[in-house]
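Take a look at the structure below.
Each chain you see keeps its place in the complex, though not every chain is here.
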């Protein structure tokens, strides 16, 4: 770390979304970890991973944080120009199925309409939830709804249930506690991810590789703070996003911050890839040797990035 | 009975505006042919607009059959000085006539006859499929005359209706107008700047002074039978009187280039 | 040099010949220029995307068309187009009619105008996208709320234009109609609306674009077909080629609808739109 301080700080642009699962980065920034690593971070927010990738695609930005499915899709689209450097966060509790009060079991959904953002991780969640509970997915109508309007649609009875990430679920229970309840969370079905990826071009240069390693190292230090110090995270969320402590808490509680490319990741992404191919969201198997870039994590600690499975 | 008493008209702010008319008193009896004569810009159109109810008098009162005039009414038909502006540019000559008859609630069966009659009277029968933009200036005036006559209003307010017509056509129009007036007993208020025209047509000629603050300088009553001949000695005397009245007025305001 | 034969012809023949040529040129010129324009446009796009941008960022037209062909053949695009068009039509037409009616009334009754105008002035800055939640609350997630969003994208543009047109109705026309004995309703229908036609037509052309843009928020809303859905979905899946197919489809649809509108206006309303 010492050598970085001697030189003028190196610029690194990170694209992200305003969400509590970024708390590792927040804490790294709040505690000047990046500066200590000799990095001058530009942290830019986009409303979704998709919009972040749109801009990333034009050759701007160095590192982009996004959800699982957008990363996979962008990987195929970018034709090798993008690689995953680490899992920042994952959790199963961050995804929920909320239903009207009369829906008590998965079987109750038969013949009903459920909603999600079609093509998002929510779709995957529905598919896993139904199949694993022995419900034929073709007997349930899946509607495509924007996340914003899911609470309204459920409370008004336009749909029987929806499957999506938080805080949509808790918000719905706030709006119509008499009509809605949690049907399930994603535990045992899927996990939602926040993935950090970088431009391959950057990773191929020695200088870029070095920057990414320093980025990972600083983020890990931030992670250590984020995991322990809820008050610091809540303060940050309040100051930068005007999030209430309660809202921050809900998500903070469920965050798992691996900062690794571990077995669970490989398993989850395998099953994600299989679902995506089945649903024609993607057309080829996922080749982890191309999808991931392990050198960065390996340089910090070999245990963080084991060998991936064959394409699946 | 069309009556104005103590009418003033100021354009612009209450004080400091342009005082077009000052203390106008006129009473026009039913069935009277009343001519307004005066130099350009003296306020003839303004006066007619007040009678029509388009503009309120700034001071004073305007009544028709003892009811105050508060807006345009179907009993007082205006012929506009700017003929084109009052026609509907998206309707042909014939359709403009039909529009008038429709909103006037004239039974549909009589439309073809009425239209033929009045278009023939103004010599536009062969041009019935043209749009106003395809008419000459004089033809537009004639179309407006035909429309004004066809709806047979109680009072006709005519603002220089024949100004764009040639002498011979105008002579026929005079005859047509007098025919209709004599047969139906309408009240006609007729603005003109042509002394001869006023003498041939009017029961009463009101001569206005140059603006601002125009007044009615003098009323001339003419009881001669019609058709009249301008060579008639009484008419020539009246003409001379009117010219004598107007000449100093105009001198008052005009100057000739050296 | 070859035209000496014509040069010696009498003046009137030359003139008739020239007139015929001129009228042929006039009749075909417009079509010729349109085609030339489109060719130039596509050539420009092809060049830009090949040499200035990367073809991955902006796929060249050839590739977009190659992507579009199977979608066209399978009937996928046609299906989406028909669904979106029917939504645009319902929303656009109801929006236009409502705006024209309200616009004529507000343009004529100034007290009512002053009373309603501030509310309109506040509402018209809300985009259809911002109205999505309200649409769902009011109309649920069915077709009605999609119509409503397109209506919303049309209504205020038409309203502003209609009021502007009504306020510029020449006063002499109205006065003449009043003298003739026209009722207030007849003045609306026969004088004010026709006088406002040039503004209304301009408003319709602008509002048409807005209606087509509103397909996208409308079809965010619980759609599983339609061009807006195709666009949304392809964007989410980062399928650039399909995104461009959707955009091109919207453009071409808009282009055709505008031509159709102009044709209808030319056939039925020319008399109202001639310059004075």
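By written order: A, B and C. Residues from 1 in each chain.
To be clear about the criterion, a residue touches a chain if its C-beta (ideal position, glycine included) is under 8 Å from a C-beta of that chain, and two chains touch if they have at least 3 such contacts.
Predicted, not measured: the structure shown is a model, and the values here were computed from it.
Q: What would the formula be if every copy in the file were counted?
A: Full-assembly copy numbers, per this file: A x1, B x2, C x2.
Convention: only the chains that are shown with their structure count from here on.
Q: What is the distance, in whole Å, between the centres of chain B and chain C, each centre taken as the mean of its C-alpha atoms?
A: Chain centres of chain B and chain C, defined by C-alpha means, are spaced 47 Å apart.
Q: What whole-number Å value describes the gap between the mean CA coordinates of chain A and chain C?
A: Measuring from centre to centre gives 41 Å for this pair.
Q: Chain A to chain B: how many Å between their CA centres?
A: Averaging C-alpha atoms per chain gives centres 83 Å apart.
Q: Quick one: which residues in chain A touch 2 or more of the other chains?
A: Residues of chain A touching two or more partner chains: there are none.
Q: Pull out every residue in chain B that's touching 2 or more other chains.
A: In chain B, no residue touches at least two other chains, as defined above.
Q: Under the definition above, what is the set of chain C residues touching chain B in their complex?
A: Per the stated touch rule, the residues are 170, 172-173, 175-183, 186, 190-191, 194, 271-272, 274, 276.
Q: Can you list the chain C residues touching chain A in their complex?
A: 56-57, 132-133, 136-137, 140-141, 220-224, 229, 233, 235-240
Q: Under the definition above, what is the set of chain B residues touching chain C in their complex?
A: 52, 54, 71-74, 76-78, 80, 82, 85-91, 99-100, 103-105, 131, 133, 147, 151, 153
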